[in-house]
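Only a single protein chain was left out; the remaining protein chains are all shown in position.
Chains here go by letter, A, B and C, matching the order in which they are written, and residues are numbered from 1 within each.
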């Protein structure tokens, strides 16, 4: 294999990983934005918008970098608005429905705690571009974890009703967590640029969430045998509906200036 | 004005009316189809699908005729899938959300009873093409009215809860009725081909619904001062979301064969 | 047991068993399980296809799809009615489904991800269903056999429509062809799994065979399906996702690769991508429809109390 081949292969893996992160943050942001104007309090309207904006900002950096890696002259918008379901590589958990407030907080907590570990690894890696994005994102993600984690604790220790809702939310969202740690050709080929050992990450993650779970009175559960596969482009039925709405204008009015 | 001009003017009014009917039946069908697989009983799954199919069939005839009148070589599908919100001319009532079962039955009852009166007038009119569509549709519409009217009576005389739901459904849907009878340049210019006097139609309609309202224990209400304007292309915010989903494939994959 | 011997003889002579006839309890139980599972499959099967009604790309295809989903509701209804002739109650059967006590065809736990999935479900899934069901038209239990005659007729119609949809798309744009191939890649193996475990691992089969409930083995049916489908795939111009698939001159059959039975069992036991969503959707619909069903019952009661007139 010539050096160039190896370079381009590496580029392909990196592209896959960057798209994964870009799509995950984009779809997470899109879902959160569904709450605009209908959160339980005005403070929460602001907080959710804040998180949605942070995630969207991350998505834009990531998708811009992805288009650079791809080298086909596509923009962040081309990637966001002109790919169909099977070309999206987000983790499935970000595309599942918001459900009630507890379910939104649960999935966002599970996702952002995992994302944080990815940022940590990226920040210690050798890809300068991605490193810069990670460094910027770490503080944001810290705030997201605190925010959603704080709600888990409040709901788990609020009323009987809120504790029940929280438990139901976890039953629904938890199975999607196994996708974080399932065999991942894309991540495994990132080394040595970025070294991510998913078995290690899984342990770190379980440690990370454990105090919050304890404080929120949530039972610790085993990683489910259920495995979703959005990260390799095999999604749930939900993503198609998200994209139909998200991409409408770009699809209906090609060549427009916005 | 030359005979040709007058012909083409008349064509324009007729086109507007045919699109109005075509869009109304299409969007009503699309909304009903949202119930697929989740109706309160299997029998109702079948019945709703039946009505959705009838309405879709009517829409196809109407939109085919509209494209013929338009004479630009567009197909029924071009009209259904490539127009945006302000080019749709359906009555607003068919685009409002389904809400619960009572709300769906309420709006469908209000719409189909009105539609029936239009078919009646069309069937007595001079446009042969439209007449044929009306004659075919009258029996279907009769069944729709019976079906939804039957549910109004059942819900109104079922449990206290169902009677309350029905009343709420009417509070929400009723204001959209005034659009049926509000000044309508398109209908008023159809004469002498088709003679529709909306003041007369309003009275006929109130007479038509009155026994069902009585049997369903619904209060008779005055036509509301609220006036929606979907019929002239000024819609509620709901239609855009319906179209984003409905038109996705045609927009995303232009030039496809389906 | 003399009655049982007589019963078996009756069946062996090719006669139907009717609801009023005496039957062994295990025969009844087996039929209830199989028929209600079949009914549940129709009813859950409305969801993956229903997922595309609102996005159908032409009005004609939308009409075909609504009609198909409606047929599935109809099949569910016949099958529940046929099962009720065995002395069970439809509502209880349905609640078994919602509570996870009863199964439905695992195929519906796979998601529909692009429009071609609608065609592929018609072509492969309905195709496999027909292969499974045609022998049931000669099943020993009369009401089931008769329901199957009607259902198989409609299913063949659906299968042709599905194939036609794919044929159209294969004459379309490059992207459309890719959609079809993508859908076939995802549905091929699950379709083969629809015939159930390999004969060596299959329970129930011997007794069912004796009773004429199950006339042809899983592996035989699967082989017939593969043999019938490969030429259709060639006609379509798609590639079936099995590198081991090839014609075997000696046997006169297509050989095919190893089925991933781990996946099969994972999905059967509840961990397919859509198991949770399907049941959650049906549960929510049932719960949200409760007040409507109650109102209809209350109304019917009032009506019969008042000699057919509702109060004014």
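Basically, a contact is a pair of C-beta atoms (placed from the backbone, for glycine too) under 8 Å apart; a residue touches a chain by one contact, two chains touch by 3 or more.
Keep in mind the model is a prediction, meaning the values are calculated, not measured.
For the chain that is not shown, the touched chains among those present are A, B, taking the whole complex. Of the listed residues A:63, A:94, A:115 or A:201, the one in contact with the hidden chain in the full complex is A:63.
When the whole complex is considered, the residue among A:128, A:159 or A:220 that touches the unshown chain is A:159.
Touch with the hidden chain on the side of chain A covers residues 26, 30, 33-34, 36-46, 49-50, 52-53, 56-57, 59-60, 63, 76-77, 80-81, 100-102, 153-155, 157-159, 161-162, 165, 214-215, 245-246, 248-250, 253, 255-258. Residue positions on chain B in contact with the hidden chain: 84-86, 172, 175, 224-229, 234-237, 240, 244, in rising order.
The working rule: only the chains that are shown with their structure count from here on.
The most centrally placed chain, judged by C-alpha centroids, is C.
Centroids of chain A and chain C (each the mean of its C-alpha atoms) stand 36 Å apart.
Taking the mean of the C-alpha atoms as each chain's centre, chain A and chain B sit 42 Å apart. Each of residues 84, 240, 244 in chain A touches at least two other chains. In chain C, the residues touching two or more other chains are 55.
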